[in-house]
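One chain of protein is taken out of this complex; the other chains stay put.
Chain nomenclature is as follows: A and B, assigned in order of appearance, with residue numbering initiated at 1 for each chain independently.
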Amino acid sequence: MNQNRREFLMVCAAAGVTATLPMTVWASGQTVRYGGSAWLGHYPAYLAMSAGYLANEGIDQSWESFGTSSARMSAVMSGGVDIACTGIVSALALMARGARQFSIIAVPETFGRVEGLIGRENVRSLEDIKGKKVGVTFASSAHLLVLDILNQAGLTEKDVTVLNVPAPELPAAMQSGQIDVAAAWTPQFDHILRQPGAKLLADDTAFSLYNSHNVTPGPDVLIVRREFAAKNPDTVKAYLKAYFTASQFLRDAPEEAASQLVKLTNLSIEDQLAAVKGADWYDESQQAHLMNGPFIDGLQQLAHMLVQYKQIDKAPVVKDWVDASFV
Amino acid sequence: MLAFLAIWEAACAAGLVDPIFLPPPSAVLQKGMAMGGDGSLLGHVLASARRVMMGFLAATAVAIPLGIVLGTSRYARAAFDPLLSFLRPLPSMSWIPLSLLWFGITETQKYSIVFMGTFAPALVYVIEATRNVDPLLIRAAQNLGASRWQVMREVILPGSLPQILSGMKVILGLAWTCVISAELVAAREGLGFLIMNGKEFFQTEVVVLGMVLISITVLVTDFVFRLIENRILRWQQ
Partner (left out) sequence: MNASMISIQGVSKQFGTFQALQHVDLEVAQGAFVVLLGASGCGKSTLLNLITGFDRPTAGRIIVNSREVTGVDPHCGMVFQQYALFPWMTVLENVGFGLKVKGMSRGQRNEIAQRFIEMVGLKGFEDKFPNALSGGMKQRVSIARVLANDPDVILLDEPFAALDAMTRQVLQDELLRIYEQSRKTIVFITHSIDEALLLSTRMLIMSARPGRIVTDIRNDLPMPRNAEVQLSARYNELKSQIWETVQSEVMRSLEATSR
């Protein structure tokens, strides 16, 4: 009996090894592991895959889904993800700790209208917010937006109850009246706006850093794992080429792009189109200016704001992480 | 224990371990003192402890009498068994969506998570303890004239108490697990929230601090429990 079992295991092991061999041989060029989700910042990466741009560059992208930025960043830190788009807050938190495992290599887009505060029938404007319950996912860009908006209106935690609600639960919480205001981003943002009686109170354009630096509470950046970039610089360059081709696609043919993206987000085609159009997609030529100028300053201001709200201990020097060599 | 801490500290100081992945004990202690100083730490500990106690007390208040009745009556047990078999394997986290719908984002919702996670196992313990009461004692009580209810109250309850109490120690540990998972969702304070929030901002020493505090608090509650147990069970000495 033991002999048979041993033989069986050896056959399995052999089969396993031979099964993986062709994969590593077939992978024409390179496999890049991308950390994504249904969030709009990942649209270029997804499109680059679904429209075949990456395949043209000989890159095989493996899509890893993450529910939160912090989970995605943890995967980058531990080497499970090579390239990802991430909200800057998680990256800033790691940078504040001195983490050197990643660099910022591009800025995908800016969005102002796909994240905001939405009120129920009893909250028609920001003045009505006093004494009400606001639901937001803590430690997210929406959370920072809420803190900033309240600060601008001169309100504190004593005037408004801020409750920690995970993003997927926000629509239900609004519907059942457990919260009066929801601060969400797409796709929950869109779902909630569609609820009867819902009214947009403020979106990212009301953020205090938006007018001065064109920076939202949680701008996206594209990052790469340094170890991966050091070993495969040409792959990263090729990746970005395909990536920005997709960005251009989003700009020039939004309807066509939307029809491919619904497979990622499960939004209705109208909502998907609105989301695509709701962002300004940056192309390759804009990157140099973005990575060197006021946008980075804006990120630095954001870091200071996070320190002010006690979300991180100290502000890192953001430009120490910027690597513009691949664009 | 001290040796372990010393090695840990040295490894971090020598740069063998990236502090983001594992902070040195000195950093954890520092953070703990800073948070303890501004009063926020106590708030977290008390919040979690309160949720544990409410859920645990509610669960035991229902499980003990119900368990004694089920333990004594074969028919009641047969009637209840299908429901119990269904409830028992469900982890407390699976109750979170329903509890959010029923109770909203309130403290009651947190208590309910602890309750749902501990009620079924507690009931099982009580039923076991009840059935382990020496049948001779029951006979003796009946022989002395006790009615069915008197046997339950005067013999089965105190007779099963030692085993119930030791079971409750386990259930209390389980309650802490439930509270942590309840606080990962929709909480603003508490040790589970502390860990979750620390994780979001990669403040690993806060995460470790949270874990250490949970451990300490459980040990303290365990100790207090033991004191109570010794008082109630002094006849065992």
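In this text, a residue touches a chain if its C-beta (ideal position, glycine included) is under 8 Å from a C-beta of that chain, and two chains touch if they have at least 3 such contacts.
Since the model is a prediction, treat every value here as computed from it, not as a measurement.
Put simply, the missing chain touches B once the whole complex is considered. Touching the chain that is not shown, out of B:Ile7, B:Ala76 or B:Leu144: B:Leu144 (per the contact rule at the top).
Against the chain not displayed here, subunit B makes contact via residues 134, 136-137, 139-147, 150, 154-155, 158-159, 161, 233, 235-237.
Here is the rule we go by: only the chains that are shown with their structure count from here on.
Distance from the subunit A centre to the subunit B centre is 37 Å, each centre being the mean of its Cα atoms.
Chain contact summary for the complex, subunit A toward subunit B: residues 68, 70, 73, 77, 90, 93-94, 97-99, 135, 138-139, 162-166, 169, 172-173, 176, 178-179, 311-313. Residues 18-21, 97, 100-101, 104-105, 185-188, 193, 197, 199-204 of subunit B are the ones touching subunit A in the complex.
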